[in-house]
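Below is the structure I would like to discuss, written out as structure tokens.
Removed: one protein chain of the complex. Kept in place: all other protein chains.
== chain A ==
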């Protein structure tokens, strides 16, 4: 799988969770990439983003969410 295809899969996963009503609650970055905690009411989903493009994408989504709030 190409780097782009890997990124697309990760971005789709984020999009899917956001479309289900999840909000990004917390982010944490370390040597292994970015860990994202998403919340919908009491439900929580944790996602690890490995690709650079997906991490950029998540940043944009975070800005959109911050603007909406």
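What we mean here is this: contacts are C-beta pairs under 8 Å (C-beta built on N, C-alpha and C of every residue); 3 or more make two chains touch, one makes a residue touch a chain; residues count from 1.
The rule we apply is simple: contacts and distances are computed from a predicted model.
Not every chain of the complex appears here, and the one that does not is recorded in UniProt as "Dihydrothymine dehydrogenase", selected from "Dihydrothymine dehydrogenase", "Sarcosine oxidase subunit delta", "General L-amino acid transport system permease protein" or "Cytochrome P450". The set of chain A residues touching the chain not shown comprises 2-4, 24-30, 35-37, 46, 56-57, 59-60, 62-63, 66.
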